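And now, subunit A:
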Amino acid sequence: MLRVEGLTVHHGPVAAVVGLDLEVRPGEAVALLGANGAGKTSTLAAISRLVAATSGTVRLDGRPLGRRGADQVARLGLLHVPEGRRVFSTLTVHENLLVAGSARGRRGGGRRAGRALLDEVYDLFPMLAALRDRPGWALSGGEAQMVAIGRALMGMPRVLLLDEPSLGLAPTVVDAVYAALARIRERVPLLLVEQDSARAFELCDRAYVLRSGRLALAGTAAGLRGTPKLVAAYLT
Partner candidate 1 sequence: MSGFVTAVASALTQGSVIALIALGFLLIYRATGVVNFAQGDLVTLGAYISYWAYHDLELTLLSSWLIAVVAMFVIGIVLERFAYAPIRHRSEHTVVIATLGAALVIRATIAIWQDTSPKFAPDPFHGDVWQLAGARVPYQNLLVIATTVVVVTAILLLVGHTPFGRSVRALAADRAAASLVGVRVTRTSMLAFGLSAALAGLAGVLVAPTQALTVDLGFGPMLFAFAAAVLVGLGRIGAVLLGAVAIGFAQYVVGRYVAPDYREAYPFVLMLAVLAIRPRGLFGEQVGRRV
Partner candidate 2 sequence: MSELRRSTGRTQPAGWAGRLLRPSTTRSEPSLRPTPRARRLAAVSLATAATLLVAVGCSRDTAGDDLAPASSASPASTAAAIAPSKKFTLPAPVKLVALIGDKTNSKDPNAINDFNDGARLAVEDINAVGGIGGHPVEFAAVDTSPTGQDVDNSFNLALEQKPTALLGPVSSTTALALLARINQAGVPILQNSTDGRLATDGPSGSPWMFGTRPRNDTSAQRATEFATSVLGAKKLGLLRVDTAFGQQGETGVKAGLAGTPLVSDKSFAYNATDLTGEVSSMAQAGAQAVIDWGTPNTLALTVKTFAQQGLRDVPHIGPGSVGFSSFATGVGDPALLDNVYGAVDCNPQDDPSRPQVGAWFDRFKAKYGYTPSYGSAELYDSVLILREVIEKAGSADPAAIRDGLKSLSGFAGICSASYANKDGFLISQVVMGRYQNGVFKTQKVYAD
């Protein structure tokens, strides 16, 4: 589904990610773990073309993304829910969802498909329906996270990249977010960046662990969960 080969990303002179290979197969949820500054966010940003990679190839369904820009990559169905939600503050909740329909591009049919998707999102996050006309700047962190995820769903993702969806949220809100993600992963492959490894292992099939931009460990969630000390060593 999604295949990353030899990905290297620099921030100025500093290498954030070096020679990373990873893969997300159909029907799979994959976690990308690591300590602060290990290169997780840079990896996602390079995959979605938010930042330019120094080298490496990203393939979606076997086809390299080439020199496409972030918006074109999104329209191919590779959707990235960025760190910090990044909800459009001047748009209402509903408009945030509508504008994200652009990502369906030529794949995703007309008005009817859009309306159906909207219903699905409001069904997935019932509390958003009440907030329909609230502007982005007036949302709480949890509400904003739901909008950010719902926004990505509006683009009919073929692979969903999620960056720290639990960051800064109250535990009950995190529960709600992960409940929704559990439903989403039944239909969409996920690549999840998460600090909270317990949550990640619960949701995901496999995990990659990064350390200083390089792949340190890889394995099934069950296997890695069985070696908590090892994992902990890399996550601090």
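Keep in mind how these were chosen: all candidates are chains of the complex that A comes from, given by their letters.
In this section, a contact is a pair of C-beta atoms (placed from the backbone, for glycine too) under 8 Å apart; a residue touches a chain by one contact, two chains touch by 3 or more; residues count from 1.
Treat the numbers as computed from the prediction; the structure is a model and nothing was measured.
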Pick the candidate that touches subunit A in this complex from 1 or 2. 1
Sites on subunit A touched by candidate 1 in the complex: 48, 50, 69-71, 74-75, 79-80, 82, 86-91, 95-96, 98-105, 136, 151-152, 154-155
